[in-house]
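Every protein chain but one is kept in place in this view of the complex.
After this line comes chain A, so read on.
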Amino acid sequence: MPTIGVKRSLLFKELGQTYTDKEFDQLCFDYGLELDDIEPIPESNGEDVEYKIEIPANRYDILCLEGLSRALKIFLKKAEIPKFTLSNQKFIRMKILPNTQRIRPIVVGAVLRNITFDADSYNSFIKLQDKLHQNLCRNRTLVAIGTHDLDTIQQPFVYDAREPQQIKFRSLNQKIEMRADEMMEFYLKDTHLKRYVSIIQDSDVYPVIYDSNNVVLSLPPLINGDHSKMSVKTKNIFIECTAVDAHKANVVLNTMLTMFAQYCSKPFEIEPVEVEQVDGKVIVYPDLSDRSQDVSVQKINQRIGINVNADKAAELLNRMCLRANVIDSDTLRVDIPVTRADILHFCDIAEDCAVAYGFNNIIKTVPKTSCIGNQFELNRVSDLLRHAVAEAGFMEALTFTLCSCPDVAEKFGKKIENIPAVHIANPKTLEFQIGRTSLLPGLLKTIANNQGTALPIQLFEVSDVILKDASQEIGCRNERHLCAVFYNKTPGFETIHGLLDRVMTSLKVTYNENRTNDKGYYLNNECEDSAFFPGRHAQVMVCGANIGVVGVLHPNVIENFGLRLPCSILEINIESFV
């Protein structure tokens, strides 16, 4: 969720009234915003504060003071939804050259004429670009915005992609010219811009926009030229958006235009730019036409659980910046302005109706859906076993599913290649390299962190491990295990062994003293495992299947987990008992 900062004084001036912080918080709540924080503005000598407001991630039209105050004014019925128009001037032209298709194929653009900024509105203009770059533009990977003082450059513009060595210009706020390849090195050291370098760095050609005098406007998505730099005094603005996603490029361009066209000498009038595509086709930007959709009032009522007539529904939608006209008693024609790019479906329109109606004014009803509840049997058996083991005197632990490779391999004298673990591609720490294949490491780490606890320490856990399994749709599966550990001055194998017997009794599995594979359980000690003290461990066999191990841990394992005392353990797969 993006958070924007707006000066309270400016916001209230726009809204035409003042609120207490509490009242404004309530207004935000009703609209689906969150007044996150209120920060002092030191320069204002306590006169003003900055509201930090959290904006829903799909509402690009309220990411700046202009859009936010406009939406709230309309919500409060203090303003009408603005109509955006295109001017009839002779269009500025831009041409896309074929090389761009290899790296960043799309460019769109438009002009804001005769704009008048003040310090606050100019600042808002800059901040909106930042917000869009961070969110919709996915850190400039999808779209990058360049804004220029049109009076310093000469159209027609050319959008090209050239070899880095052939591009040389003075980038924004720099004193000397640099080649594009040098710029990459330079901006890699820039804390703010370094993250954008990788978007184009490894390409053989870099996208670049020139004017007709070969002045570089920008090297998207990294940096603008200093030549066309804007200031608060700029009167005419050329906005270009280069992109890999055409839809998003348009949304970004439209958002910049519709937010700031209110400061033009003819408010909400925008001057188009025609862009000649690689195939010679010319497209005029921006497309500011509304999208029309007919919706059923009855269906809105049905989805939300309210009962409003067509007039009321239209009024509610208008308050949400959706221009709605009543066609008949059940039909509204909703003209969705370009600013509302978040409206994809009828359900979005129905929601806006519900927001304007007030979620908290909706009469609550309990669904009549009648169903019989059921437990998931594996969970039921797990819970019964958890109680049985706790009743036997063991304390339950809750450990992490993720662990390091050594936790399941090296620490037990094994190789990770031989462990059927799923591996994480992008762990942030070494603690989370793989999914655990055993519950034991987690319990041993828990004991290592609690060595001051009175002895003996008797821990257990019933939870899932993850095992690679090529027969599964996903290539792996969960397996539910029971693991128990006894930690004391002596290994106490008899206690762990006794716990196994107790668990088996609880599960009505009888001891099979003949050690045959047809029924019951027995321990098979004809096995080897580097995790255990030689001769002190066995496989747990149930109806002929090996479901786990019981034994005394090898001293190396004890040391590897930072433990000091002997330890015996039990770990079994319990899925066969469901």
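Here are a few things to note about the model shown:
We take it that a contact is a pair of C-beta atoms (placed from the backbone, for glycine too) under 8 Å apart; a residue touches a chain by one contact, two chains touch by 3 or more; residues count from 1.
Throughout what follows, contacts and distances are computed from a predicted model.
One chain of the assembly is not displayed; among "EOG090X0BA8", "Glycosylphosphatidylinositol anchor attachment 1 protein", "phenylalanine--tRNA ligase" or "EKC/KEOPS complex subunit BUD32", its UniProt protein name is "phenylalanine--tRNA ligase". Screening A:306, A:408 or A:482 against the full complex identifies A:306 as the residue touching the chain left out. Of A:475, A:498, A:534 or A:555, it is A:475 that touches the chain left out of the display. Listed residues A:53, A:150, A:402 or A:531: the one in touch with the omitted chain is A:402. Contact residues of chain A toward the unshown chain are 1, 29-32, 34, 56-59, 135, 138, 142, 245-248, 291, 302-306, 342, 344-348, 350-351, 354-355, 359-360, 362-376, 378-379, 383, 386-387, 389-402, 422-428, 432, 435, 442, 445-446, 448-450, 453, 457-459, 464, 466, 468, 470, 473-478, 480.
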